[in-house]
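Only one protein chain is missing; all other protein chains are in place.
Entry: chain A
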Amino acid sequence: SSQVVWSMLGNRQFCSYKMTTKTQNFCRNEYNLTGLCNRSSCPLANSQYATVREEKGRCYLYMKTIERAAFPRRLWERVLLSKNYEKALEEIDENLIYWPRFIRHKCKQRFTKITQYLIRIRKLTLKRQRKLVPLRRKIERRENRREEKALIAAQLDNAIEKELLERLKQDTYGDIYNFPIHAFDKALQQQDAESESESDAEREEDDDDEDVDKREFVEAEDSELSDFEDMDKLETSSEEEQEEEEEVEKKASRSKSKGKTPLKGPARRKRPYIEIEYEEETEPSTKTKAA
């Protein structure tokens, strides 16, 4: 009757396990030995059949004989195969003794394949396993928004500038930058005593320039000429500064001119103002050498 079954299922009528593709027919039956839809591989069309299947890493040999064809519950007999590869092959052999060669051979092949992929699984689990964590859109959006707001609240530039100025005040930079605050204050007090009609504001404006303008022309304090040029001049002139007394040259209020051109001298003052120039005292050092 397996003949009959095959003649029905094989080509003519419908078999629910059969999957056809362009080149081949596959059998989706879980007890199928090879996975193809053949006369010799169909578990339904063969009354004596055997397969190897694995469950949770252990391999079992399933056998079906014609005596139990009437008892579907007891149809498939299951034998646990040993973990040892060679021993398991022997077990297959002794269980399937006197069975058709085809089934024996295919069972062993299938068993080999299964052990190989089990080994591979075990090896892969030891290696690093990547876990994909899905991003959640709502949360991503929320975090981006909060980040923007935090950025605005942070006012980074101001914070950094403040911190740098703090460090300058705390003298972490040592001697590199010469904005001698204390020396200025002293000089200012001297000046105060001597001249009365200067407004404080002017003096403060000019304080900061006394370092920078050693030359004839005056640079605007907010000038955005290359910062590096400024620094160079500062560094080279720092030593001269220490030796000389301060030259107090009063110039026009710098804060008003944001331009990059040097100021045009006293033409722009708006308050009553007295210009005082002190002469350098240590300049003659060169002269003495020459002499």
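Going forward, contacts are C-beta pairs under 8 Å (C-beta built on N, C-alpha and C of every residue); 3 or more make two chains touch, one makes a residue touch a chain; residues count from 1.
The rule is short, and it goes like this: contacts and distances are computed from a predicted model.
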Hidden subunit of the complex - UniProt protein name among "Geranylgeranyl pyrophosphate synthase", "Ribosome production factor 1", "Sodium/hydrogen exchanger" or "Superoxide dismutase": "Ribosome production factor 1"
Contact footprint on chain A, counting only the chain that is left out: 127-128, 139, 143-144, 146-147, 149-151, 153-154, 156-157, 159-161, 163-165, 167-168, 173-174, 176-177, 179, 181, 208, 211, 221-222, 227-228, 230-231
